[in-house]
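Of the protein chains in this complex, one is absent; all others appear in place.
By letter and in written order, the chains are A and B; residue numbering begins at 1 in each of them.
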Amino acid sequence: MPEIVAAGAGGPTRPDERRRERVRIDARAVAGGVIVFIVLAAALLAPWLAPHDPLEQDLLSTQLPPSWTDGGDPTFFFGTDSLGRDILSRLIYAAQIAVIVALVAATLACLIGTLLGLAAGFLRGWVDQLVSRLIDVWMSFPPVLLSIVLAAVVGAGLGSVILAIVVVDWTRFARVVRSEVMLQRQLDYVAAARVTGMSRGATLFREILPNVLPLLGTLLTAEMGIAVIVEAILSFVGLSVSTDTPTWGGMIAEGRQAIYQIPWLLALPIGAIIATVLGFNLLGDGLRASFDPVQRR
Amino acid sequence: MSGPVLDISDLHVALGGRSPRPLLRGVSLAIAPGEVRGLVGESGAGKSMIARAVFGMLPGGARITRGRIAFAGRDLGTMPVAERRALLGAQIALIPQDPMTSLNPVKRIGDQIGTLLRLKLGLDRTARRETAVALLADVAIRDPRRVVELYPHELSGGMRQRILIAMAFAASPRLVIADEPTTALDVTVQRQILRLIHDLQHRLGSAVLFVTHNFGLVAKLCQRVTVLYAGRVVEEGATAALLAEPRAAYTRALLAATPRLDRPAEALAPLPRTLTDTLVAEARAYDAANPAAYR
Partner (left out) sequence: MSAVLLSLRGLRIALPNRAAKPMFGTPPMIEIVKGVDLAIARGRALAVVGESGSGKTTLGRAMVGLVRPTAGEIVYDGQDIGRMNEAAFRPLRARIQMIFQDPQSSLNPRLRIGTILSRPLQAFGRLDRAGRARRARELLEIVGLPPGFAERYPHELSGGQRQRIGIARALALEPEFIVADEIVSGLDVSTQAQILLLLRRLMAEFSLTLVFISHDLSVVRVLCDEVAVMSEGRIVEQGSIAAVFDNPQNAYTRELLDCVPLPDVEDGWIMREKVELT
């Protein structure tokens, strides 16, 4: 039945028909969710999923091609590297580091950045001056270089990788949250909160924050992707976890040395990184499109 | 110069493909050369949709499903695209609703008018500058030589609307569509704008389609008026007669619901729900009887 456009705009409508609360899950959320789920599952279930010990060297079968090509060995699905280690198992185990860094570093950066951004945007005055100048100074460093310097100074290890990412990337959140809060607090619903007697804290956390959250969700998943990349860069230059632990960045570094013999050793971890980053970004956009009441309309 | 300058007949516009939503339900409207026509309706009645259809700028997903729009006897729908584009801005001009967003914020006023003059009148550089200054002087802008050097944000809303009026009348158009040109303005500025439209229209002999929700503006500016509701023409007639003795119940009710500063509160009567319900039911019945009109 075609709708009538001009049906008495402001008048009382008939008794409410059953309200249809249908959340339509966006296709991007599904695609991103599947990718992120696969990566998470690989990380959690690595000991059971991986056909081989990722560190086990088999010097009799080095640089084997993938199993489906000429000269491939069916026990090594993606072939082996220069030390005869199973590439598939190393890929799966490397997801562990990537997932830990993505979740922990991005969440911490998000928490710190959001709190500073909320404070700066809402309190303004000297708090804003301080945070804004801090952001300005931070942003003038090339981010990846800063991470590398930090990791080098603090020393290798998972903790320092996370620290390097958090210290560098909190500004992303602080900057966006600050300007969004500034924007939101100009709107009349904030004035209305004040007129109806809401405290400043309640206004910030219960009125303004719900309007910043959808943006923050997208930003957080994007940051998870960025964290995966930064971790890969750090392990590529050997500043991440010890070289015993397989990482995608470390595999790329190894693959670079044997690029003409076994190009797939380079291609596979790069593909894993691209897929993971894409997965996080799709998930973020898709979740927003599915659950934000304003975008859902 | 005998036939109507704008002749819209049986215009149907619908949104979407499979189960189309009607926006205009067979609107017919003819404007004589030099006539000032008011087009009145509430939001959603379809008055802006008519203006957009003439300009070929229907919103995404909406399309003309039946009927035709003829300009000076020529069907705009079958005309080659390039030819139609050449008409717009020159023969058919628009005065937009929002003077704040209708000018490019990063270009000087003189350059914006200049672009129009180059495209529509093919003037050279010096002629453009002189014409731009003259056009601004026409809309009572003091010191036009200074104003052409300014950016839009340096001007008030009323000034910007005057500039947009100058641009609309720049090529002596045969038809000007004014889409609620004063909604964003103060009443004192509003009357200046009406006076300018009135004067330029008179001088150039352009016809004007004045889209508004305000019967007051129609009363002061327009010779004839068309009232729309739910994408249908409810009533059309000479302004004085229609205001004095509206034939349609909807027009009567709308006038009774309009607050007037010369009448006490008791005179105000909201639109009866039963009336709008009836009109909506009629519109639905029309849709049901003519499903082919929206395909």
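Rule of thumb we're sticking to: a residue touches a chain if its C-beta (ideal position, glycine included) is under 8 Å from a C-beta of that chain, and two chains touch if they have at least 3 such contacts.
All of these numbers come straight from a predicted model, not from anything done at the bench.
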Q.
Out of A:Glu207, A:Glu231 or A:Asp285, which residue would touch the omitted chain in the full complex?
A. A:Glu207
**Q.** Touch criterion as defined above, residue of B:Met57, B:Leu268 or B:Ala288 at the omitted chain
**A.** B:Leu268
Q. Which residue among A:Pro74, A:Gly155 or A:Gly197 touches the omitted chain?
A. A:Gly197
Q) What residues on subunit B make contact with the chain left out of this view? A) 42-43, 140-142, 186-188, 190-192, 194-196, 198-199, 213-221, 239-240, 243, 253-255, 257-265, 268-271, 276
(Q) Suppose we count only contacts with the excluded chain; which residues of subunit A make the list? (A) 8-16, 19, 21, 187-189, 191-199, 202, 206-207, 210-211, 213-214, 292-294, 297
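Just so we're on the same page, only the chains that are shown with their structure count from here on.
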Q. Taking each chain's centre as the mean position of its Cα atoms, how many Å separate subunit A from subunit B?
A. 50
